[in-house]
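Heads up, one of the protein chains got dropped from this complex, but the rest are sitting where they should.
Chain lettering (A, B and C) follows the sequence in which the chains are written, and residue indices restart at 1 in each chain.
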Amino acid sequence: MKPITRAALAAVVAAAFCGAAWAQAKSAADGIAEYRKMLEDGNPAELFEAKGEDLWKKKRGPKNASLEQCDLGKGPGVVKGAFVELPRFFADTGKVQDLETRLVHCMATLQGLDAAEIAKTRFGQGEMANVTALATWVASMSRGMKFNLSQAHAEERRSYEIGKRVFFFRGGTHDFSCAACHSADGQRIRLQDLPNLTKNPGDGIGFAAWPAYRVSNGEMWSMQLRLNDCYRQQRFPYPGFGSEITVALGTYMGVNAKGAESIAPAIKR
Amino acid sequence: MNTRFALIAAAAGAAVLLAGCATGPSKAELDQQAMALMKASFRDQGIAKVDRLNQDLGQAACSTDAEVSDEVAERIRNEALASIRWPAGGQYFGNWIDGERIAQSGRGMTWTDASAETRNNGGNCYNCHQIDKKELSYGTIGPSLWNYGKLRGITDVTAPTAAPIVQYTWAKLWNSKAYAACSNMPRFGHMKVLDEQQIRHIMSLLLDPRSPVNQ
Amino acid sequence: MNPSRREALTHSAALFGLLATAGLLPAHAQASWSQTAFEAKSLADAAKALGGGAPAESKDVTITGPDIAENGAVVPVGCSTALTGVKRMAIMVEKNPNALAAVFDVSDAVDANFSTRVKMGQSSNVYAVAIMNDGKVLYGVKEIKVTLGGCGG
Partner (left out) sequence: MADPMRIRAQSAAGGKATVRVLMSHEMETGQRRDSAGKVIPAWFIQEVRAEHNGKQVMRAEWSPSVSKNPFLQFSVRGAKAGDKVTIHWTDNKGDKRTDEATVS
C-alpha cells in the first residue's frame, strides 16, 4: 500500500503544479474542444448509418417493398445531395416536407406502413427508431456538401416566413423562445456553444450538424428530436412529430444555413 | 384635393395588390397563420399544457426581431414592477449553500417533470451566468455574477446603504421584466418557478459577503 | 459502409453460427470474467486481483484523455506503454463505484496501446496500469474533470 500512497501524492502534487501553469495556457473551452476532437474518430452514428442503409434497401411493410424508389426531392432513389436541400416543396403531397416527414411519407406510400401510427411512436422506439436511422444514413450521403435550400416555390417562401415567426415566439413558464438562446453570436449555455441560427452559423454548426449522436444518453438524435427536446427545455407543450411548425423551423434554419458544409451525422454532448 | 387623395389611395391600393401577387401572403396574414399553426402543432404533455402558448403582453411584444416601441416597453416594465411581491417580514436572505444548489439546477417545469411544485425546480442560473468561479461550466447569455455583492460594495446586507441593491436584486429575480421589457431572464417569482424561500437562498449566494461568490 | 464490408459481415455471422452449432465456441464467457478485480474499489486491490504486486508510478506508462470532459457518459481514454514484457494493460477510474473499467491481455501480436471510452460519475484520477510478466505493476495517472453541461433539465 505504501508505494502507491506516496506515488499518488507525488502525482497529485505534480498535477497541481502542471495544473496552475496549464490553466493559464488553456481555458475550459479549449479543453472541451480537445475532448470533442478526441470523439470525432469513432462516432457511434456509424452504427445507425449502417442500420439506415439496410432499412432503405430491405423489403418491408405490408407491400413488401424497399424504399429505393423514394423521392427525396431529386428524383426517385436519388439520395446523394437530397439532405442539403431539405425541407422543400413536394408537388405530390402539395406540402413542404423535411427529411423525416418525407421518409414517413415514403414508408406509407411505398411500404404500406401507417404514417399516423409512426408519427405517434416515441423517439427511439419501433418504426420511429427506423426513421431516425434512415435519416442518419440519408444525411451521411451528403456529408461535406453545402446547404442549398430552394426558395423558388411560394410555399417554400411561406414556410420560411412562418418558421421565422415560430423561432421568435416567446411563451411558457420561462418566457423562452428559440431566439432567446440562438439569435446572438458567441454565446453559450454552460460550456456548450450556441449557434446563431438567425444567420449562417458556419460550416458544420447548427442545422448542418444534425442528425447527431448524443453522448449524454447514447442515442441518435434526428432534427425532429432535436427540436422536440428544445421545446421541452423551453418548457413549451409537446410539438407534434412532423407538425407544420417543426418543418417551418427546419426551412428557416436550413435557408439561413445556405452554403454551410454539412458534417451530419455529427457527435454531440 | 379630394380627387387627388382618391387617386393616391387607388394607386397605393394597386401597389399593395401587385406586391401581394409577387410575394404571397402579407405580413399580417403570415403573423396570423403562424399563430394558428402554433396552436395546431402543439398538444398537452404532462404538466406542460397548451395554455403555455397563451402569451401575455410582454411575451407577445417580445416575439420578434424588431425593437419593441418605447411606449410598449414602458408598459411591460411598469406592469412587471407592480407585480413584484416583496418578501414576507422584510426577510430577503436565506443561505448561500442552498442558493448554490438552486443556481446549479436546470430542472423543472418541463413535460418530463412530474409536478410544477417549486421545490422540484432549479434556477438555471449557471446555464447563462458565471457565478462562483469554481464552477467552470457556466453560460454567457447573461453577465458574470462573480463578486456580485462585492463589486456593489455590500459589506453588510442589513445596512441601510445596501437596501437599494438588495431590493433591485430581489425584484430582478422575482420579475426580470421590471428592468428590461424583453429580458431573456425568466420571471422566477412571478411565474411561480421559484418560491420566496428559494429566492432568498439565491439572494444570499449573490449578496452575502461570506458567499464564495464574493471572495 | 462499403459492399464488401457488408458481405464480410454476413459471412462472418454465418460462420459464427456454424461454429457455435458445432460446439467449437465456449457457451459463456462469464466464467472467465475477473469478478474480484472488477469489484475492487481501489487500484491496489484491482492490481492484486489481476495477479500483480504493489503498484508504482512510472513515466513509461501513459494514460491519454482530455483534461476536461463535456459529458461523463463518454470520456475517451487510452492506455499505452513501450515497455516489453507486458502481460496486461488496464484502465481504472478512481472515483467510479468500481475502479477497474477495462483490462486487455497483451500478446506479441498487438501493441500495448488500447483506446476506448469510459463513463465517469465525477471528476477523478484515471489510471493506465501495466501488469508485467514478472508481476510488477506500473501506472500512469491523469486527472480528468467532468463538467455539467447543457440546459440540465
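Methods note: a residue touches a chain if its C-beta (ideal position, glycine included) is under 8 Å from a C-beta of that chain, and two chains touch if they have at least 3 such contacts.
Note that the coordinates shown come from a computational prediction; the quantities given were computed from them, not determined experimentally.
Enquirer: The complex has one chain that is not drawn here; which of the drawn chains does it touch?
Expert: Every shown chain touched by the left-out chain: A, C.
Enquirer: Just to verify: which one of C:A56, C:L83 or C:A102 makes contact with the chain not shown?
Expert: With C:A56, C:L83 or C:A102 as choices, the missing chain is touched by C:A102.
Enquirer: Would you indicate which residue among C:V118, C:I131 or C:I144 is in contact with the undisplayed chain?
Expert: C:V118
Enquirer: Which chain C residues would touch the chain omitted from the figure, given the whole complex?
Expert: So the residues of chain C touching the missing chain come out as 1, 4-5, 8-9, 11-13, 15-16, 20, 25, 27-30, 32-34, 38, 73-76, 78, 93, 96-98, 100-111, 113-119.
Enquirer: What chain A residues would touch the chain not displayed?
Expert: Against the missing chain, chain A presents residues 41-42, 44, 46-47, 50-51, 213, 215, 218.
Definition applied: only the chains that are shown with their structure count from here on.
Enquirer: Indicate which of the five shapes (line, ring, star, complete, other) describes how the chains touch one another.
Expert: Contact pattern: complete, every chain touching every other.
Enquirer: How many angstrom lie between the CA centroids of chain A and chain C, rounded to a whole number?
Expert: 31
Enquirer: So what's the Cα centroid distance for chain A and chain B, whole Å?
Expert: For chain A versus chain B, the centre distance works out to 28 Å.
Enquirer: Which residues does chain B have that touch at least 2 chains other than itself?
Expert: Expected reply: 110, 112, 124, 126-127, 136-137.
Enquirer: Scan chain C for residues touching two or more other chains and write them down.
Expert: As it turns out, chain C has residues touching two or more other chains at 68, 145, 147-153.
Enquirer: Spell out the residues on chain B that touch chain C in their complex, using ranges where they run on.
Expert: Of all residues in chain B, those touching chain C are 104-108, 110, 112-113, 122, 124, 126-127, 136-137.
Enquirer: Provide the residue numbers of chain C that touch chain B in the complex, in ascending order.
Expert: Those in contact with chain B are residues 68, 145, 147-153.
Enquirer: What part of chain A is in contact with chain B in the complex they form?
Expert: Per the touch definition, chain A meets chain B at residues 28, 154, 157-158, 161-162, 165-166, 168-177, 179-181, 183-184, 186-191, 194, 198, 231-233, 235-240, 243-246, 248.
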